[in-house]
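Right, chain A next:
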Amino acid sequence: MTALAALIRRDVRVALRVGGGALIGVLFFLTVVVLMPFAVGPDLALLKKLGPAILWLGALLASLLTLDRLFMADLEDGSLDLILMSRTPLELACVAKALAHWLVAGLPLIVATPALGLLLNLDGAATGAVALTLLAGTPALTFTGMIGAALAVTLRRGGLLLAVLVLPLSIPVLIFGVAASQAAATGPLSFGTPFSILCALSLASLVIGPFAAAASLRQGLD
Partner candidate 1 sequence: MTLIELANPSRFLALASRVLPWLVAATVIVLAIGLYQSATAPDDYQQGATVKIMFIHVPNAWLSMFVWAVMSVSALGTLVWRHPLADVAQKAAAPIGAAFTFLALVTGSLWGRPMWGTYWEWDARLTSVLILFLMYLGLMALWRAVDDPSRAARAAAVLTLVGAINIPIIKFSVDWWNTLHQGESVFRMGGPTLDRAFLIPLMVMAVGFTLLFVTLHIAAMRNEILRRRIRSLQMLQAGKPRTAA
Partner candidate 2 sequence: MTPLGPYATFIVTSYVLVAAVVGALIIWVIADYRRQTARLHDLEASGVTRRSGRSATERS
């Protein structure tokens, strides 16, 4: 356990220090959401309707963009070699890395959601629903995105390739995340069903993600 705690602590600290760029994701989220009204127009009724979808898309893109460095930074400085040689199973090390990433990149998005909800004219209930679905759904984005990040390391390519690989995988999360928030905001569907599915998706990705990422890292040994 000390090994995993040490890894989480290190990743969080590196992200928060100068050059870490932990908060760039949330800044990107803010910018993307602010851009939306310029495209669709400042019609408050329309924005209210589109609000949950805009917030979810913004969060999806923001958490995807920051995933790029998840394994790449460790590959570049040689840390990945030592992680592979440690007595901690690689799967657990992947869980720790994803968790650390979620803490510095996923959680701030949820914290920023209420302010953005205000800009998009969402009422308290709808904003709360979006924040809650993001809380349940962003771990799924991180853990499935981690598979793409591991593949990107294997292929020594990052950036857009990662996006192309991961975006299709995150479609289910997007569907049920937006469905649950829309249900809470406007009805008529119930909030519970899509939300439970969203939680189930998160839990499943919590299991599948680390195994797939670890397998991909091992395959990509070079």
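As a convention for this text, contacts are C-beta pairs under 8 Å (C-beta built on N, C-alpha and C of every residue); 3 or more make two chains touch, one makes a residue touch a chain; residues count from 1.
Regarding selection, all candidates are chains of the complex that A comes from, given by their letters.
Values in this document were obtained by computation on a predicted structure and should not be read as measured data.
Undergrad: Pick the candidate touching chain A in this complex: 1 or 2?
TA: The touching one is 1.
Undergrad: Give every residue of chain A touching candidate 1 within the complex, in rising order.
TA: Per the stated touch rule, the residues are 18-21, 23-24, 27, 30-31, 34, 37-38, 41-44, 118-119, 121.
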